[in-house]
Structure formats: structure tokens, C-alpha cells
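Attaching a single structure in C-alpha cells format; questions to follow.
With one protein chain removed, the remaining protein chains of the complex are shown where they sit.
The block that comes next holds subunit A.
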């Protein structure tokens, strides 16, 4: 299993961060940057002296909005960029709706980072296929940035991004940059569009059929709705890839983030502790069980 950066000494105590910047991605999705609040020596002692914001691509933090509650949110920033934490959130519940009103200077509690990481190191020397669906681009973004920063360590790199319509596209500055990145086969496809859209329309699995990669020397990273990951994994296997080389990031009801409370249990695994990134062959059978 791939583990990332270590969590603070007491993983149940949140550290205080301030919102440094906030930007809208879409009508209901936004990204905000966090930086540590200035802390006194007594505070640092209480928090185990932990001021590091190091994380591994794919890991998540528990973000605490005081008075409302705590939610698990993947880290969407650049792992090479020290000094700030970046998260991207969609407003779907009472806590995330609360986050949508955050303004620079406000305080957020942070526990983490937690969970397993995308195996970017283990994938060196191989073809890379990254398939992101909808908001699933956010947990993949740190891996994409690392792979592109270290592009020579990999063979062919494919990045396929599917979303509902052009209005739902995230990280538009990144998308423009990735379109113009040499040695990156980057495609966006949407489920439907009006006639002003000049890009692809159709399901993301269509892109897999046309990609030229060596199935025995490829690693795939998938993140998006489970049904999208299921169909994508099946399409990759139809091309000859092995389930152990296909990695998926799962989302469950994570509460404690350290494998104690059991809310995120998926069969024998706790998604918060053993995931969220899993080899597909480890979870494919579990995901096929209705209601699990």
C-alpha cells in the first residue's frame, strides 16, 4: 500500500488555518487556499509542533468549519508547492455549503493529511493513463502536476477528462496549459453541449479505445463517480490492462479519518485508512455488491 506524508502527532486535533484566497470554479464548486495561522510556542507544543503541509498526491484532509462540522476533502494543490494547502469543494450538503461562504482571513480547522496516495513513484518508466470524471479531477490534480513536472520519468502520458457539459469544467487555467503541453495527450469530453462547443462530446470510455499504450507497461489513475470508474476500468481491461495496475480513488462517509469509527467501512477495508486510493482488483468485487 502506498502511504504518503505523516499525519500530525495527534490526528484528532485540528490545526488552525486561515483562508488566503478563494475562487469559483463553477456555479457550485470553488477552490480555496489555506495557510497556517500564526501560532505561539504553547500552541505549537499542543499541536505537536506540526507546521508541515507536506502531502502526497491523492491524500485528503478533514476540514472543520467551526459550528457546522467536518468533511473529508481531497487536496487539489501542487505537492511541490510549499506554504499553502489547496482544496476544491462542491456545495452538496450543509457543511460544504457553509464552506462556500468562506472569505479570505476566516479560520478553518484542518486534520491530516490522511490516506493512501496515487502511486506516481511506482509508475515511473511506464505509460500513464489518467481518467478524471467531474469533480474527480481535483484529487488527481496533484498527481498530474507531479507527473508533468517530472515528465521525463514516464513514457506516454494520457489525460482524459469527462464532465457533464462545458460549464462544469474545473481548473480552466490548467486545462488551457495542458492543451498546450508537449508530450501530453490531453482530451476533454462532455456528455452534451450546445453548438458553440468545438470539443468532443461523448463518454470518456470512447477515448480509451483510441489511445495507443502498452497494456503491460501502463498504470492508470481513475477518479470520478463510481459508475464512471467501473466502466473505465472495464474498458482498460478490455485493452489488456491488469486490475492491479488500475488505481481508483473512492469516496465514503469518512468521519474519524484514522480507521476507528467504521463509517467508511467497505468490506474488510476502511476507505479513510486503507484508501482512498486502491488498486482496482482489490475493490472491484466489493463495489459490485449493491448497497455496500
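FYI, a contact is a pair of C-beta atoms (placed from the backbone, for glycine too) under 8 Å apart; a residue touches a chain by one contact, two chains touch by 3 or more; residues count from 1.
The rule is simple: contacts and distances are computed from a predicted model.
Asker: Looking at UniProt, which of "Sugar ABC transporter permease", "Ferrous iron transport protein B", "Cyclic nucleotide-binding domain-containing protein" or "L-lactate dehydrogenase complex protein LldF" names the chain that isn't shown?
Answerer: Answer from the UniProt record of the missing subunit chain: "Cyclic nucleotide-binding domain-containing protein".
Asker: Per the definition of touch given earlier, which of A:179, A:192 or A:217 contacts the omitted chain?
Answerer: That would be A:192, which touches the missing chain.
Asker: Can you tell me which of A:21, A:149 or A:227 touches the chain that was removed from the display?
Answerer: Residue touching the absent chain, from the options given: A:227.
Asker: Which one, A:14, A:36, A:58 or A:133, makes contact with the chain that was left out?
Answerer: Answer from the full complex: A:133 touches the omitted chain.
Asker: For the chain left off this view, which of A:206, A:239 or A:255 is in contact with it?
Answerer: A:206
Asker: Just the residue numbers, please: which parts of subunit A touch the chain that's not shown?
Answerer: Touch with the absent chain occurs at residues 71-73, 89-90, 92-93, 96, 133-136, 162-164, 168, 191-195, 197-203, 205-206, 210, 224-225, 227-228, 231, 251.
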